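Okay, handing you the structure first.
Excluded from the complex is one protein chain; the other protein chains are retained at their positions.
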Amino acid sequence: MPKRKICVVVASRANYGRVKSVLRAIKQHPKLDLQLVVGASALLYRFGRVIDIIKEDGFIPLRSIYYVVEGENLSTQAKSTGLGIIELTSAFEDLNPDIVVTVADRFETMSTAIASSYMNIPLAHIQGGEVTGNIDEPVRHAITKLAHIHFPATQKSAERIIKLGEEPWRVHITGCPSIDLLQNSDLTVSKKLFDRYGGIGYPLNPDQPYILMVQHPVTTEFGKGATQVTATLNALKTRKEQKIVLWPNIDAGSDHVSKAIRIFREKNYTENFHYYRGFSPEDYNAILNNAVCVVGNSSSFIREGSYLGTPAVIVGDRQEGREHGENIIFADYSEDDIARKIDIQIKHGKYACSVVFGEGTAGIQIAQILSEIPLIINKRMTY
Amino acid sequence: MPKRKICVVVASRANYGRVKSVLRAIKQHPKLDLQLVVGASALLYRFGRVIDIIKEDGFIPLRSIYYVVEGENLSTQAKSTGLGIIELTSAFEDLNPDIVVTVADRFETMSTAIASSYMNIPLAHIQGGEVTGNIDEPVRHAITKLAHIHFPATQKSAERIIKLGEEPWRVHITGCPSIDLLQNSDLTVSKKLFDRYGGIGYPLNPDQPYILMVQHPVTTEFGKGATQVTATLNALKTRKEQKIVLWPNIDAGSDHVSKAIRIFREKNYTENFHYYRGFSPEDYNAILNNAVCVVGNSSSFIREGSYLGTPAVIVGDRQEGREHGENIIFADYSEDDIARKIDIQIKHGKYACSVVFGEGTAGIQIAQILSEIPLIINKRMTY
Amino acid sequence: MPKRKICVVVASRANYGRVKSVLRAIKQHPKLDLQLVVGASALLYRFGRVIDIIKEDGFIPLRSIYYVVEGENLSTQAKSTGLGIIELTSAFEDLNPDIVVTVADRFETMSTAIASSYMNIPLAHIQGGEVTGNIDEPVRHAITKLAHIHFPATQKSAERIIKLGEEPWRVHITGCPSIDLLQNSDLTVSKKLFDRYGGIGYPLNPDQPYILMVQHPVTTEFGKGATQVTATLNALKTRKEQKIVLWPNIDAGSDHVSKAIRIFREKNYTENFHYYRGFSPEDYNAILNNAVCVVGNSSSFIREGSYLGTPAVIVGDRQEGREHGENIIFADYSEDDIARKIDIQIKHGKYACSVVFGEGTAGIQIAQILSEIPLIINKRMTY
Partner (left out) sequence: MPKRKICVVVASRANYGRVKSVLRAIKQHPKLDLQLVVGASALLYRFGRVIDIIKEDGFIPLRSIYYVVEGENLSTQAKSTGLGIIELTSAFEDLNPDIVVTVADRFETMSTAIASSYMNIPLAHIQGGEVTGNIDEPVRHAITKLAHIHFPATQKSAERIIKLGEEPWRVHITGCPSIDLLQNSDLTVSKKLFDRYGGIGYPLNPDQPYILMVQHPVTTEFGKGATQVTATLNALKTRKEQKIVLWPNIDAGSDHVSKAIRIFREKNYTENFHYYRGFSPEDYNAILNNAVCVVGNSSSFIREGSYLGTPAVIVGDRQEGREHGENIIFADYSEDDIARKIDIQIKHGKYACSVVFGEGTAGIQIAQILSEIPLIINKRMTY
């Protein structure tokens, strides 16, 4: 029997950390052929060019497709989705996969979902069924309705997918593949690690405590990103610990957030902030693991953070409703509230490990299911 | 207070019949401004150029946008969706509507849904919550998850939408606007009506009985359309009644169906078949009303047909699961089965009127709700 | 030394006849690898699906790309060009050719020219330097300015290319590859040939005289196509010979011309007209060769027709200024003038062979030059 061709589309920095263990497991599975497509912001310098890390990790992309329409606003987000559909359709037609795999809930994910479902290619979706804020929320559930195979990370997510009318045999709780990367990997930081990625700003000392900030724009609050991130930066400025700041992702409003960070940086050259474009998933995990506190609205704070027990202050609504471990505290877009919550978290220190997002075997489980599951295009709602 | 700008996108022949009464009601509402956008197959000669009828009816499109990538296969269906998103994004940016209205479940509808939801424009969806076969099925529910205001046609559809996690205040059962057109309108056929649209083939006599056939491709069974439609045509050939055949819509596989019809036509020049590209919604309703039987898989057989009580033979799975009146019988893709069911239906004759799809006030209700409903972009799942 | 990868883009029915001998010569050349890309109307049923013939001829397309935006008007012609650039860019990126080859002057050709020249891939252009009417005229010369290697068909065309400032070493007079197909090929017609392509209308008798009509829209006279073609059809109706009519190409206005032909056909069912969508290049040549007269504005009447000596009546400006043999007479868009010129031509009968477009060795010459010519991207005007 010929191997099943599994086409995985990696379209952003975050995507890669979410599927790396899946890529590895597909590559090693005797009944599967990996077709890796890399696109969108995963190719762009401003967003850390994850493709370079992907290649260093030994994966060979069959296609590298540029389809981000520049502008980082609501219109270009929609247009990028459209251009992505056009490009991915041509790629899928050529690669002719048996299954397409997509992750999460961003506009690039939507492109993948629409291209494959209109082409009658079974779509497997990782991280469906979760609840958050942002445009990601409706997009995630819309993708669930288009997908044929579901790999939710948690029990509750699986229940939600079934409530959405999906047939139970299509739903498999595997845990989140991002947790897989936390197993057997070196989670310490070092001078060498900090230096590898260059970045800009204050020279970091790995032996001194640091706070990590990752704050993305909230598309449904487009236009408020500058004010929101400035509150966080000002709160961080009051802390004596070193600060590591990651530039935001490509969502609409990214420009506003980036600009506010640049303005803050210009005015605070002498402060102990260091700014990075991105890391490999493993190095990011090490940085997350060793932070005395993490601040912002990255889903990694909740996902990997819960497992690692890193104290986290989640700012605003972007992650509202998502399941999480004990390590999470929420704060308003207010400098004072953020500063107060950071203080609480740093005083508390590390939390116990939570396995709400799985125990680190998602990749292998997913590959195995992809090799066996019946490929039935016709879906029926269960009600 | 300024009027709310309501942008309605009409993208196919079928779309127009579904929203005509809504367009009229919006146009007449003192608190609403209609922004009509016509696009995709609604502009194309091969699909009956509904835009000409729209203009004759007194509506003035603010934009006419070509975005169908020709080919009528699975790839071009996906690409058209992508191109539609790009084009509609630019149009919405320029028109700046308060609400976008979309209908049903086709790829053009998906373009509208994605463009507006990524642009943070509240999306109203007509005909959500229904259950059928085809790719339309998952697309319809994906659009529900993207939409902010729902106008389902039936009680059961509304319940399904709420089960999908939509907040109940966003869901309004209005009945289907297509039923509105059956009120106070002349539902008789005449020589003049038959002549107005030209068409090709056997000269029709309005005083003699006729059967109407409308059979679209089934995208999830791409490649089988020619065989499927040929079975129906052969079954019809055994009947002595006149036959009216409508060309299929633009879905993937349309080409196969059209070609099979053309081949049948060439071989059966002397038979009493007449072929049309399309009609105005009202004239179509009159033809539907007076047919002794309708055969194929058009949703109009179920929707308007149930209200009119026209005996219908639904071939294949495309409408599987949809609510319907007593007038519906299902048949396999088999010449014999279809012929047998046609015979049953013609012997039965007209059925009683069913109001499962409403009583004809949908347009006015929808306009009123659009003028009042709070416009809240952030959606939360109810579970 | 690795073989040079030569990517040839075939994007229409006409394109294929123009490059078939080039494809063959590249395929057979020891230092060349053929990368065949088929796209646009070459894939579409309405335009004869040349791709099926291409495959039957033993060529294997590496890519089949749909990029025609349906509508056949000025806007969709422009949009198709844009979509073609996007699609071909992705294809070229993946195929990574050493040289791209394009033919003639249509919008699909422009897509190829822009994609390859912006990607720094040397572009070879066949049939540059000719003079005609239509938007094709400026587009042809614009492509010359983008191209790096020129294969004009005639001495005069070569001179024009050099006058346009192109470096003489880049210009090679090879004759037109379309003439190559007239060598060693069976140029007789038969019942079998007529039947192979189906078509519609009057049953043709190969032993009786027939007139061939091919009349395309003139984009720079958009909107007048129906009137123009109707004059020709009416003129043909006055003749007792059998008539073969080919549907028009996809240029803006195609819809108008097609519609007028359909209307004429409906009204003249009993007349001796037969309508075809397309032929293989060789079969088309046979039909062209045996016609007692050809009427319309196809460039084949001038190119292959001059070599074959087929009496031709060229209607309107579309071919104005093009070099030609003795076989050509021009007529206005007037039924009377066309009828009169047809009469003159049929009375005259066959003309002597003209070799203005070459002697049938273009394909082999082009392949050889492609294997040797220096690939220098930087162009300098010679003045």
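Letters A, B and C name the chains as they come in the text, with residue numbers starting at 1 for each one.
Note that a residue touches a chain if its C-beta (ideal position, glycine included) is under 8 Å from a C-beta of that chain, and two chains touch if they have at least 3 such contacts.
Please read these numbers as outputs of a predicted model, since none were measured by experiment.
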Chains in view that touch the one left out, judged over the entire complex: A, B, C
Touch criterion as defined above, residue of C:89, C:127 or C:178 at the omitted chain: C:89
Among C:24, C:160 or C:243, residue touching the chain not depicted: C:160
Of C:119, C:187, C:329 or C:373, the residue in touch with the unshown chain: C:119
Interface with the undisplayed chain - residues on subunit B: 63-65, 83, 86-87, 90-91, 93-94
Contact footprint on subunit A, counting only the chain that is left out: 43-46, 66-71, 73, 75-76, 79, 83, 198, 200, 255, 259, 266
Absent chain, residues of subunit C that touch it: 74-75, 77-79, 81-86, 89-90, 93, 107, 110-111, 114-115, 117-120, 131, 133, 135, 137-139, 141-146, 160, 163-165, 219-220, 222, 252, 317, 321, 377-381, 383
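By our rule, only the chains that are shown with their structure count from here on.
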Furthest chain, CA centroid comparison against subunit A: C
Multi-chain contact residues (two or more partners), subunit A: 83, 86, 90, 93
